[in-house]
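Quick one: the structure is below, and I'll ask about it shortly.
Removed from the display is one protein chain of the complex; every other protein chain stays in position.
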């Protein structure tokens, strides 16, 4: 008899933004149950948070070390299967590595790690294990992103010539980190965020989205990375020229000082026969701009989409699904893969589709190359 | 110590659309746990469905009668608190009435009942009980709908003069009920749906939305109710002139033969100083069209919204929430109200905001008046 | 050798809104030359206006009677061919009738006349003449309106089932007629506008657009006509249920108190296979919402449109044409028709496409039936 996948959480205590997102994403499809957590490095805060989530008191832990140890002492009918890591960047590596080493599957927030060395080390650990490692580049969880990827893969737009991916936000237009704002504070702090600010926080999402949709690799980049708000310690705006593996050209930009923008990730991909356009803030539409033919607007739930797209939508056309549902697609797919292992069947490849350790490494390499280029007078910096 | 609210479900077995929506809505915020259900009148189908949802086998019931009886035999630390009723219209009354009479709170799908008599009877039962009864007119769960309501309540647009509420769908443009399509089949069957098709299925949503946002009552209506697909047994299109209690004029239309429309519920309300416009398919925006001043687009998460709106959004601006989140707002609010009773505190009035039995009765009266008007040569039919 | 068509104007002096529109529309395509005018009943104002337009002083007239007389004394190589009538409604009939009787072609602003009797009389006069009479229901001049008409005519959307045409404006949300506002003043004055306000000013545009696009006739209507701004002497809001000749249902509404709306004429037509949607404020797009297939957005200049649409656009895709160009299409088509008569050839039927006297009569009948229905307790009023 099947059972829910059991999940523990690292980080995400009271007041955390992304922790709540992960919990909703995990709960949404009824496949995963939050059973334990080490929600804060402050044990009392962890305890209170765990009570908020209605956990059994003895499975609310004061540290992830304690959690791994105690959970491993539980029987296989009770022990968590999966660890969700929702801490700031500098606290990804250690719990992730230990979770894997303790035999747990991992879903980790992005970017993968504090620095590139950690990324390579974690890559090795994951590859030497049998566990699943997923990274929440959640935007690739949207059905219409999957539709776009399949359309390109199946040649519908011809050879890709041009990619424009942009991720403007405005919330760091002021020196918000000097107020009490927790999100701003760690994201602009090099000791917590790493070498990059906007590039690491959202630039990697853009990079991941562009490579996922096009199936191409960025081969070289030329970046102008800036800190436009005085007093800030990390970049808050970056504009990058891209060259892709097949000769396509591109632009990627990520900005947190684009005043008045919310979370306006979008991508346009132009091939020989058509252009595709997708906006995260209107995620259920995919514009297909045909050369010399009327534009189509593909919509979740309307007509024949690729099975990969259809499998990632839940409700009929016109009933908008959003950010949480896309996020939940990663959790649900991971749950399916874990269940397949537990129950010993082969998972449908359509569900074995979520960002993995190699996407995380790629993202860290992108961050490092972008920052290197920003500091360089050399025009083009190669990505391998 | 707090605990999750425990829920049982009536209907919503394998393949049901709205059952899945209710389960997601209940699970999303981590406040409610599905513990039991009578998912089908076919006991084997009920059992298999319950296993899909990872329920304990002995809490998967063959009928709601059995569920009410067995659950009542369980101790207060195990027994369900709440019943979710997601059956077709003709099977709302009996389980709802019995659930209330057995001491359970109820969340019921809309419209309230198969006919008006049942609505009045249920109203009496609920009013004589101490239980909570909620109806899933889910569209009023959207944050920007609540924002619109508050703006009007606080006089921002002045006296309301004109209301245009429309609900076009296209999915019944063909005689879909003659195929295997389960949703189409019962909705167009007078023995399951009641006296109305489109008017009952979606017209009531439009009526509920208009009265909720404006705070006004429809006082008279003049309807042209049609069946435009040959062979259909209930209405599939209705156009209605409205007169509101304060003298405002209006139009309400609901259609399931508007080919190519998805689920395009929208409302425009014009007052002396401004017009408000909201579209369910872009639910995080509310247009405010000021007279002789630039239009504003209010967005969830941006600037100072009314607390009633802010309390019903979860994630920052630009991270789209949708249909499931709005639906979940009803479940979460009901959960808060039940918890307040269990734990003996006063619930924040902001959460005591969901459609109730009187909204359900109102909706049934609307359906009856609309159909009556459609059959009448008299121009105006009064709503009381 | 060809020459420009020579035009005189009645009304449209300094400060007039619609006179300027007509002059631009006439000039835009270089087919018509303004040669004379009686721009105001005040001869000095007429003279100053004529000088603004760089006319020869001796062809600036103090009255239309004088204009008709003097122009007729000029030789055929100088005399005007065409009279443009841009006065308020109560001053359409006399100059129009006299222009026709004096052998001039006429382009007249809408609605056709002050009352229905004038409409019928003018109809007789025009039909007994050999002159061209055009009415500036300018919205049917848009290329995508013509595309929609052709798509329906060629059966692309199947039998029409539902029509929603709406024309909300907000500019009369206050008692603007009590200020100096000239446009508001005559439009709300029964002695100048006729029996209707909003219904005559913009309701007729909606009626004309619906019948033009669908090729159907309104057979019966049921109207709620209101004056929502206290102190106003004519209707400023009207909501109408429609029944069309083929059994289709519809809604028409026209409002001048929809605060914050600009000039938001739009139409949606639903057939068995698709819905069409067009918005005057984004006139170069036509949405085609296919049943169970992706929506298309047809655009002027993109792909293969019907020749009737292509002939009414001037510049490539993405170079927006607007209100003035649509208006100019009427003038250009009339010019082509006049030139064909002068030069003795058969005009391409594509250009013999502009609103004519029968459209004007139809519009007046619509106004009268709408107002009659608004005053009646009878549900349905027949249009013949």
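Here the chain labels run A, B and C in written order, and each chain numbers its own residues starting at 1.
One rule holds for everything that comes next: contacts are C-beta pairs under 8 Å (C-beta built on N, C-alpha and C of every residue); 3 or more make two chains touch, one makes a residue touch a chain.
This one's a predicted model, so the numbers in the text were calculated from it and none came from an experiment.
The residue from A:48, A:121, A:291 or A:340 that touches the chain not shown here is A:291. Shown as candidates are A:46, A:115, A:129 or A:255; the residue that touches the absent chain is A:255. By the touch definition given at the top, subunit C reaches the unshown chain through residues 1-4, 17, 20-21, 23-24, 27-30, 34, 51, 53-54, 57, 169, 171, 261-264, 280-283, 299, 301-302, 314-325. Remark: the residues of subunit A touching the chain excluded from display are 157, 161-162, 164, 166, 168, 170, 173-174, 222, 224, 226, 228, 237, 239, 241, 243, 247, 249-251, 253, 255, 257-261, 268, 270-275, 288-291, 295, 376-380. Although one chain is not drawn, its touching partners on subunit B can still be listed: residues 288, 290, 292-299, 302-303.
The rule is short, and it goes like this: only the chains that are shown with their structure count from here on.
Central chain (C-alpha centroid nearest the global protein C-alpha centroid): B. The chain with its Cα centre farthest from the Cα centre of subunit A is C.
Note on chain placement: the centre of subunit B and the centre of subunit C lie 44 Å apart, centres being C-alpha means.
With centres defined as mean CA coordinates, subunit B is found 34 Å away from subunit A. In subunit C, the residues touching two or more other chains are 288, 290, 295.
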